[in-house]
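For this view, one protein chain was removed and the others were kept in their places.
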Amino acid sequence: MQFTEIIHQLNPLIKCHSLTASPDCNPDINGVAAVDEAEKGTLSYIEGAKFAHQIEKTQASALILPLDEALQAQATQKGIAWLAASEPRLAFAHAINLFYKPFKPSPHIHPSAVIDPSATIGKDVYLGAHVVIQANVKIADGVCIHPNVVVYPDVIIGDRTILHANCTIHERTQIGSNCVVHSGAVLGAEGFGFVPSPGGWYKMEQSGYTVLEDGVEIGCNTTIDRPAVGETRIKRNTKIDNLVQIGHGCQIGENCAIAGQAGMAGGVIIGNNVILAGQVGIANNAKIGDNAIATAQTGIHNDINSGEIVSGSPAMPYKHFLKVAAAYKRLPEIYQAIKQLKSQ
Amino acid sequence: MQFTEIIHQLNPLIKCHSLTASPDCNPDINGVAAVDEAEKGTLSYIEGAKFAHQIEKTQASALILPLDEALQAQATQKGIAWLAASEPRLAFAHAINLFYKPFKPSPHIHPSAVIDPSATIGKDVYLGAHVVIQANVKIADGVCIHPNVVVYPDVIIGDRTILHANCTIHERTQIGSNCVVHSGAVLGAEGFGFVPSPGGWYKMEQSGYTVLEDGVEIGCNTTIDRPAVGETRIKRNTKIDNLVQIGHGCQIGENCAIAGQAGMAGGVIIGNNVILAGQVGIANNAKIGDNAIATAQTGIHNDINSGEIVSGSPAMPYKHFLKVAAAYKRLPEIYQAIKQLKSQ
Partner (left out) sequence: MQFTEIIHQLNPLIKCHSLTASPDCNPDINGVAAVDEAEKGTLSYIEGAKFAHQIEKTQASALILPLDEALQAQATQKGIAWLAASEPRLAFAHAINLFYKPFKPSPHIHPSAVIDPSATIGKDVYLGAHVVIQANVKIADGVCIHPNVVVYPDVIIGDRTILHANCTIHERTQIGSNCVVHSGAVLGAEGFGFVPSPGGWYKMEQSGYTVLEDGVEIGCNTTIDRPAVGETRIKRNTKIDNLVQIGHGCQIGENCAIAGQAGMAGGVIIGNNVILAGQVGIANNAKIGDNAIATAQTGIHNDINSGEIVSGSPAMPYKHFLKVAAAYKRLPEIYQAIKQLKSQ
């Protein structure tokens, strides 16, 4: 595909951003690549001026650049075709779609799938080999269920949702439209509800259910439990990475991003647009306000206000944490100084 | 069900606790709910006086209350039927059972299950679709194995144990009676046994096996390895949450509760009634005494005495940790003070 054609196709997609193209340069582009691995004939991208050195070294024939005239001049001088966008990474995400079509099986039901007669299956559905669909499950149109997935009774799955191989959807789970559940994830299993009793841990039956609203994505081997009563809910367009634990009764807002190995105990309430980095932990019933951010390995025991950025375990404001962490490394010298001062 | 009938049915189950009912109030109850989501006709509960405000707001028609006369008077005044118990949460767990019957397939063997002829299968067993039972497996009476579970050779599974979908039970694992293994869990796989050698990591074969005693519950996607020699053992009535890692050769006592994403390396020995909160980590061969508690994200490198409550990484006594954490947040001001004092 000629580079001008790429620009032509991207323009309406990222039209909220300004696009300019280098005037004289129109190479043939046959793929996309990371800038440091790019070969001749590929399109790559650079996020900002701190990656300027990669323009010198890259073999890419074309680059998506930020709105930075110095970088653009540098690319032009090296004979690299470029377009500029205010969000180069977003533009590159669109560019990948021009070259890559994700694997998607054509709609059909494999003869080895085991489907309860009470289940209802929409149009254009793919049910892969060895899929198990139990009683009263409702599968909407265009759903794609990869091999060896097990769907327990009374589950509802919305239009065009994809369930990847070997995941398990427990009874009464409700999954919206356009969701993706990655391999090995377990949705709607029993929450960890054990009550101390004279005879040991007494199991509180988990009569609730788990809900994913539209556009939610759940990573591989992530687990989202259902509660004793009521629901665990992941609101629309929230994206959850691999190996995340969501306890029973959690409510997670819209458009959040939760990174790998984060975990939350029961009853946590998270607002909209919240970002949790990797390995963050949140204790029972904590409330996290809209737009809050927790950096990696943060341990949250108390409520976090909207818009706050927190770090550390126990969590504290990020800016304060930077100072604490700097002093923390100096603790031996602090301790020495104290001993010396006391002896004076 | 009338509220007096609920009291009548709960009374023998929580007979160790005192029960009183509000005199004049006997609504029809058709379900259970969380107090802040309850609708008319539902029964809910409150754990203690700090939730008194929820009595004002709830739509529940009946409440389980603690033995607190002020709360009881408050409920009576609002026209809410109530019963009181010394352990309201435990009473509520029993109440759920009056309204909710967990999904359990009726005993039968699905024709797509693949069962080695040398396996022995007890009475009233359910083997779901695509289950694989390999050589010499012994399955006792009333066992329930959900679809797509794989059981390797020489496994023993006790009476009434439930294995949820997509879990994997490796060779020689012994599972007691009345256990529950949740979806995606892997029991008895090879421990991480690699020995440095001149040619790189040399694999130490893991000839041991994993044992779950009676009444053990294992969460979704949790992994419990087998050791090179001997056994990994989880003793009776211990409950383990999702995404927990139990290394080869660990011995976990009776009646423990281990929360999500906790992990322990090889050879850890844990006493009875121990509680590990979420994301706790325990290093190789550490010993944790009976009744010890580790709070979330604690990092344990050394032995912990019986009854100790520990926090922090590295772990220290919880009460001391609270003081340390308070001073930790003040490290920047401590550092400034030191600098100022030294300059004087």
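Details
By letter and in written order, the chains are A and B; residue numbering begins at 1 in each of them.
Here is the rule we go by: a residue touches a chain if its C-beta (ideal position, glycine included) is under 8 Å from a C-beta of that chain, and two chains touch if they have at least 3 such contacts.
Here the structure is a predicted model, which is why all the values come from computation and not from measurement.
Considering the whole complex, the residue from A:Ile169, A:Ala189 or A:Leu243 that touches the absent chain is A:Leu243.
Among A:Lys40, A:Arg89 or A:Lys319, only A:Arg89 touches the chain that is left out of the view. The residue from B:Pro107, B:Gly230, B:Gly289 or B:Pro332 that touches the chain not shown here is B:Gly230.
Among A:Ile109, A:Ala135 or A:Ala257, the one in contact with the hidden chain is A:Ala257.
Think of the hidden chain as still there; on chain B it touches residues 112, 114, 130, 132, 148, 150, 152-153, 166-168, 170-171, 184, 186, 189-190, 192-198, 200-205, 207, 221, 223, 225, 227-230, 243, 245, 247, 249, 261, 263, 265, 279, 281, 283, 297, 299, 301, 313-314, 316, 320, 323-324, 326-328, 330-331, 334, 337-338, 341.
Seen from chain A, the chain kept out of the figure touches residues 16, 32-34, 37, 44, 87, 89-90, 92-93, 96-97, 99-100, 102-103, 110, 112, 128-130, 146-148, 164-166, 182-184, 215, 217, 219-221, 237, 239, 241-243, 255, 257, 259-261, 277-279, 296-297, 313, 325, 328-329, 331-332, 334-335, 338, 341-342.
The rule we apply is simple: only the chains that are shown with their structure count from here on.
Taking the mean of the C-alpha atoms as each chain's centre, chain A and chain B sit 27 Å apart.
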